[in-house]
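Removed: one protein chain of the complex. Kept in place: all other protein chains.
For clarity, chains are labelled A, B, C and D in written order, and residue numbers in each chain start from 1.
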Amino acid sequence: MSRIELDKVSVVFPASRHTEAVTALDKVDLLLEAETFATVIGRSGCGKTTLLNLLAGFLAPTAGKVALDSQPIHGPGVERGVVFQKNALMPWLNVADNVALGLTFAGMPKQQRQDRVGTCLDWVGLSGFANHRVYELSGGMQQRVGIARALAADPKILLMDEPLGALDALTRESLQELILELWQKAGKLVLFITHSIEEALFLGTRLIVMTPRPGKIHKTYDLSFSKRFLAGESARSLKADPDFIALREEVLEVIHPRGGDHGEP
Amino acid sequence: MSRIELDKVSVVFPASRHTEAVTALDKVDLLLEAETFATVIGRSGCGKTTLLNLLAGFLAPTAGKVALDSQPIHGPGVERGVVFQKNALMPWLNVADNVALGLTFAGMPKQQRQDRVGTCLDWVGLSGFANHRVYELSGGMQQRVGIARALAADPKILLMDEPLGALDALTRESLQELILELWQKAGKLVLFITHSIEEALFLGTRLIVMTPRPGKIHKTYDLSFSKRFLAGESARSLKADPDFIALREEVLEVIHPRGGDHGEP
Amino acid sequence: MASHEVKDPLNRRYSQRTTLIISAVTTLAMLLIWWAATALGWVKPLFLPSPQTVVQRLGDLIDTGFADATLWQHTLASLFRVFSAFLLAVLTAVPIGILMGIHDFAKGLLDPVIEFYRPLPPLAYLPLIIIWLGIGEVAKVVLIYLAMFAPICLSTRAGVRAVAREKVLAAATLGASRLQIIRHIVLPGALPEILTGMRVGIGFGWTTLVAAEMVAATAGLGFMVLNAKDFLATDVVIAGIFVIGIVAYGFDLIMRGLEHWLVPWKGR
Amino acid sequence: MASHEVKDPLNRRYSQRTTLIISAVTTLAMLLIWWAATALGWVKPLFLPSPQTVVQRLGDLIDTGFADATLWQHTLASLFRVFSAFLLAVLTAVPIGILMGIHDFAKGLLDPVIEFYRPLPPLAYLPLIIIWLGIGEVAKVVLIYLAMFAPICLSTRAGVRAVAREKVLAAATLGASRLQIIRHIVLPGALPEILTGMRVGIGFGWTTLVAAEMVAATAGLGFMVLNAKDFLATDVVIAGIFVIGIVAYGFDLIMRGLEHWLVPWKGR
Partner (left out) sequence: QTNSPGDEPAAPPPTKKLPKVTIGYQSMINPWKVGIQSGSIAKATGHEIEWRKFNSGAEVITAMASGDVHIAVAGSSPIATAMSREVDVSLFWILEAIRDNEALVARNGSGIQSMADLKGKTIGVPFASTTHYHLLVALEQNQIDTKDVKILNLQPDAILAAWTQESIDAAFVWSPILNRITPTGTVLLTSGAIADTGKPTFDGMIVANAFAKENADFMKQFVKEVARLDGDYRDNTAAWNADSAQVKAIAELTGADPAEIPTIMGQYHFPDPNEQIGEFWLGGGAAQALRDTAAFLKDQKKINTVHEDYGRFIMTDFAASLVDQGEPTP
C-alpha cells in the first residue's frame, strides 16, 4: 500500500500586491510506491516544500490530482508523518511530551507511551533531555526532537523537509543511518528534501532533481548507494565511488549550470 | 599599520539562572598584520563570533589584552568594518541608503555618495535593487547588502562573520573572488569566519582552526591558495590540488574527530 | 482560483469578504432588533428610544443643539481638548521615553513616578487636579494629557530598548556619533512602537474625556451625555454615544493609516 | 567581574541594581520635597497635606474609617466588585475569544459589537447601564465587566490567530481531532496572550472602578475618594489614591507572576 500519485499537478500562488503570481509547481507527474526512499534536491525556491505540502495535505493543487492509494488527498492524515523545515514543536511541552504528542492523541496508555518515547529519544541521541524544555535546546537538538516526534507516531509515509540541515557532520551521519535503518525495517515510503547533493545520493533509492521558474521535476535517478550501505559497504568508500562522484558532478551541473543565470538564491 | 594583537585573552560568560558559566575564549594569543587574510573555522559554539566581537570592540575581554596598533580597543571604530552573522540592516532605509549609511555619517556629499553606492552594489550584483526595501529581498540578497555596506565605508580592517553562508554556490564564488580582489588591491586586514573548510582554505593566507569548551585556537596554517588563484590558477584546479585535499582532510579531522564526542551542535 | 489555498484542520479562515458580509449582516440585524423592540413596545422609550428617535435627535442636535451648544460645538470642544492634550503628550512623552530608553539613569529617575500614577483611575486623581488647577480648560486638558502620557512614554521607551543591539553596533562601526545613532537608528527603529503608543494613548485620552468634562464644562460630548442623563434624555445619551464611538473609530483609522504609511516595515 | 560586558555606543545599560537604587533615591527625594513643601508652608494643607497627615489619616482610615466604613471594608467592597467582574469576564471572554479566533463566522458576528463599544468611555455608557440595571451592585459589576471584556476577548482572539499554522498542521499529521487541536495546541498556544489580556483587563477594570462607584455606592475605595473630595478632605483623597495605586500594583505583580509561572516559554 502507500502509493502516492501526482497527475499533472500545478500549484500557482496568485499575485499579491507586492509579488507576481508564482508557478511553484508546473504540471508535475510523479509516482511513489511503498519502500521507496525518494530524495528531492533543487535550488532554493524550486518548489520542494510545495511538493511536500501537497503530499502532506497542507496544500491543494491549483490543477491536477494528488492521490494516496488512489484516493484524493484532502488534508493532513496520521498515516503521513511530517518533519518540518522550520521545526513546529510546542514550547509549552517538554521534550518527552512533544515526542509523545501523536501517542497522546491516539490515547496510548501512559506506560507504553513512555517506553516508546524513550526509544525514539535514544534514536536521535537525546535520552538525557526528556524533561528539558524545547526552547532550552539548540537548533540542531530541536530538529532532532521534531524527527523523534514524527518517528514516534510510526507513520507509513514519512515526509521530511531538510530534517538534518542544522546538524553538525557527525550527528548528521548517525541520523542518516538511523533513518535508513527505520526505512528498511518498516518498509516505509520516505520523501526526504535536502540541500546536500551528497546526502541525496547517499540516502535515496530515487533522486528527484527539481528546477525552478516554473517548478518542475527536471530528472529522476534510480540509486542503490543506500542499499549498498545497508548491505555493509562503508559510507566513505561509497562516497569515493567513481559512480557517486560522476553523479554528483552531473547533478551539480543541473542545479547550478556553469555560466548559467545569476538568479537570486 | 592595522596590526591586531591578542594577548592571553579570555572571555567568560558568567553563569545565569539557567546556564553555567561558559568560557567562550581561553587564553587566546593571536597576532594579525595588515595584508593578512585570516579565515576562522571551528564547530558551532567554539567562540568564532566571540573572537570577532572582541576585535570589533563589541565585547571587552574578561582577562588579557586586545590591541589595535598597540592601542587597547575600547569600542567599535570606523576603521574596523563588520559584516554581521545575522544581518543588521535598517528596514526603514532602502538598499542604497543602507549601503550609504557609513558615507552619510561621514558627511559625504550626495553625488559622491551615490557614485560610491552604485559601485558597491555593482560588486555584489545588486545594481537593479538600489530602491528596493531591504525586507523585500531574499536572505542571500540581504547578506550581500550587508557586505556592500561594509565595503562602501572602505575600512582598513574587515571583520566578516559567515558572510556568504546564505548564498548559492555561484553567487558565493563570485563574491569570494570580489573579496579577494579588494583585499589584494587595498592591502586590507581581513578576518573571515566560515563553516566551509573549502572556503577557508581557498580564501585565507592564514587559517585559524578553533576548538570549543573552552574556546581555543587549536592550530593555525599559512596558506597560499588564494595567492595562486589571484595569480591566475583556476579555482577548480586549486581545489583538486592534492595539498588542498590533504589539508581539507586534516582540518576536518580536527574539527570533527572520528569517534570523538557527540557534543551538541 | 483559490484551489491552491491551504487546508486548515481548524477551518479557521473565511475570506475577508465573507467576514465583512457577516459583520454587515450582524449590524443590520441588531438595528432591526432594536427597531422591533421599540416599535412593538417591548421596552419603554425611557430605557431604549427607537432608532428613529435617536436619528431624529441627532438631527436636532446638529440643527439646534442641546445644553446651549450644537452637536458640532460639543464635538469641537471635545476634539480641541483631546488634541491639545495629545500634542502636549507627544511633545513631552516621546523625548522623555527616548531618554528613558537610552539612559538607565533617566529610567531610574522617572520610572517610579510613571509606574505609580499609570494604573490610577483618572477619576481618582481628578479631585486633586481640580483643586490644584481649577475648573477651567487647563484642568481638563491636563487630565487627558496624563492619561495619554504614560502609554506614549512607556511605548517609546520599550521601542528604544527593542532596537536591536546589532543595529546600534553596526552604526558605530560605520562611524556614527552618539547623536547620529539616536537620529538615524534609535528614532526610526523605535518609530513603530512610538506610533503604537500614540494610538493607545489617543484611545486612553478619549476614554478620559467624559471624566474631564464631568466638572464645570459648558460644552463637549461628554458634558452633553452627562447633562442629557440628568434629564433622562436617553435619546440624546445614545446619540452622544454614537458620536463618541464614531470619533474614536476615526482616530483609530487615522492612526492605523499613519502606521501603514510611516512604518511599512513594521513586523518585518 | 563584569569586564566581559558588552560595550554599547549608546551607554544605555546600567546594572539593574543601579537602576533600582536610582529609583529608590528618586522616591525618597520626592517624599522629602513633599514633606518640605508642606513643612515650610509653601502649600496649604487643603491643596497638599503633609506626608505625616496622610500617614496619620491612613491610620485613622484603618481604625475608625471614613464614610461609615473602614479602609478595609472599602477595599474589600472594591475588590469584590473587580473580582466578580474579572471572573465573569474571563469565563465569557476567553471562550468567545477562542471561538472568534477559530471561526471567522463568530468573528464576523461579534466583531462589530465589540469593536464599537471597546473605545467608548465607560462613563459615557454608564447612564445607560444605570437606566437599564439600576444603581445596585449589578450595574457596578457590569460596568467593570464591560471594561474588562474587550481586552481579554480581543487578546484571546489575537492569541488564537497567532498560533503558528505549522503547529496546528503538525498536530493534524499526528492524528489530533479538532477538539484535541483546540485543547492541546490552540489553548496553550494562545495562553501567553490570554494572560496578557487578563493583565490589561484587570488594569482597565480597576481604572473603571471609580466610575462604577461614582453612582450610589455606600462603600468602596472610589466611593471613599469621591466622598472625601466632597468634604475637601484632601488627605483622605491622597491616602485613597495610594491605596488604589498599591492594589493596582499588586494586581500587576500577581499577573506577572502568573505569566512567569504559567508561560515560561513566552517570547521564545
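One rule holds in what follows: a contact is a pair of C-beta atoms (placed from the backbone, for glycine too) under 8 Å apart; a residue touches a chain by one contact, two chains touch by 3 or more.
Because the structure is predicted, anything quoted here is derived from the model rather than measured.
Within the whole complex, touches from the chain that is not shown fall on C, D. Across C:I130, C:A170 or C:I241, the single residue that touches the chain missing here is C:I130. Interface note: of C:V55, C:L91, C:L232 or C:L258, the residue touching the hidden chain in the full complex is C:L232.
Only one of the listed residues, C:I62, C:A162 or C:A216, touches the absent chain: C:A216.
One of D:L91, D:L232 or D:L258 touches the chain omitted from the figure, and that residue is D:L232. Touching residues on subunit C toward the chain that is not drawn are 46, 127, 130-136, 139, 215-216, 218, 229-232.
Listed for subunit D, the residues touching the missing chain in the whole complex are 44-47, 64-66, 68, 130-131, 134-136, 215-218, 223, 226-227, 229-233.
Keep this in mind: only the chains that are shown with their structure count from here on.
Between subunit B and subunit D, the centres computed from C-alpha atoms are 49 Å apart. Chain geometry summary: the mean Cα position of subunit C and that of subunit D are 18 Å apart.
Residue numbers of subunit B whose C-beta contacts span two or more other chains: 58, 75-76. For subunit C, the set of residues that touch two or more other chains comprises 6, 9, 169, 171-172, 176. Taken in their complex, subunit A has these residues touching subunit D: 56, 58, 75-78, 80-82, 84, 86, 88, 90-92, 101-102, 104-106, 133, 135, 149-150, 153, 155.
For subunit C in complex with subunit D, the residues that touch the partner chain are 6, 8-14, 18-23, 25-27, 30, 46-48, 101-105, 107-113, 115-117, 119-125, 127-128, 131-132, 160-161, 165, 168-169, 171-172, 176, 178, 181-182, 186, 203, 206-211, 214, 221-222, 225-226, 228-229, 232, 234, 237-238, 240-241, 244-245, 248-249, 251-252. Subunit A makes touch with subunit B in their complex at residues 18, 43-44, 125, 136, 138-141, 166-171, 252, 256, 260, 262, 264-265.
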